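All protein chains of the complex are present and in place, except for one that has been dropped.
And then chain A:
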Amino acid sequence: MAEKIRITTPLTEEDSRKLKVGQSVLISGVIYSARDAAHKVMTEALARGEKLPIDWHDQIVYYLGPTPAKPGDPIGSCGPTTAGRMDAYTPTMLDQGIKGMIGKGSREPEVIESMKKNGVTYFAAVGGAAAFIAKSVKKYEVIAYPELGPEALAALTVEDFPAIVVIDSEGNNFYEIGQKPYRKL
């Protein structure tokens, strides 16, 4: 694989728009984990006109619900969950200023349109490589919704978190590009 691109958070729209589909990246800095329940709670709060627990401007969201940390570890196993389950909430969240999403699996056309509008990059981490990925997480701190357990909103300090640009801010989709040469049906 070609040279990996290093990204340090926060991720600006300008930097996000430079990333191209198929590029491998190593992400360092703070990223925020949220999945189904936290997305539901956040979008409901926005609908009521309330402020969210963090400012999502130029941040990266990681669709994750980790296993509990063993004593002495910052986090347990922590691979990506299926991003498509967040699609119903995603355009609303991207309008909050998110510039990167890390997950796995395909996205709905409405999400890709919102990514193009907001200059957002969607990164895939390898699904099910959760013990491997944990090596790149240095700190895990719950920020809000602790009652949601593994689904709480948390800040992860990461170093060289491995991912690939799977849908870029122009809507180029590696899930389609990557499959085509090998489809022999």
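We take it that contacts are C-beta pairs under 8 Å (C-beta built on N, C-alpha and C of every residue); 3 or more make two chains touch, one makes a residue touch a chain; residues count from 1.
FYI, contacts and distances are computed from a predicted model.
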Name per UniProt, for the chain absent here [options: "Sigma-70 family RNA polymerase sigma factor", "Fumarate hydratase subunit alpha", "Sugar ABC transporter permease" or "Solute:Na+ symporter, SSS family"]: "Fumarate hydratase subunit alpha"
Touch criterion as defined above, residue of A:10, A:29 or A:84 at the omitted chain: A:84
Of A:5, A:37 or A:54, the residue in touch with the unshown chain: A:37
Residue, one of A:31, A:60, A:134 or A:154, that touches the chain absent here: A:134
Residues of chain A (touch criterion as defined above) contacting the omitted chain: 1, 22, 37, 64-70, 76-79, 81-82, 84-85, 104-106, 124, 126-135, 148-150, 162, 164, 166, 174-175, 177-185
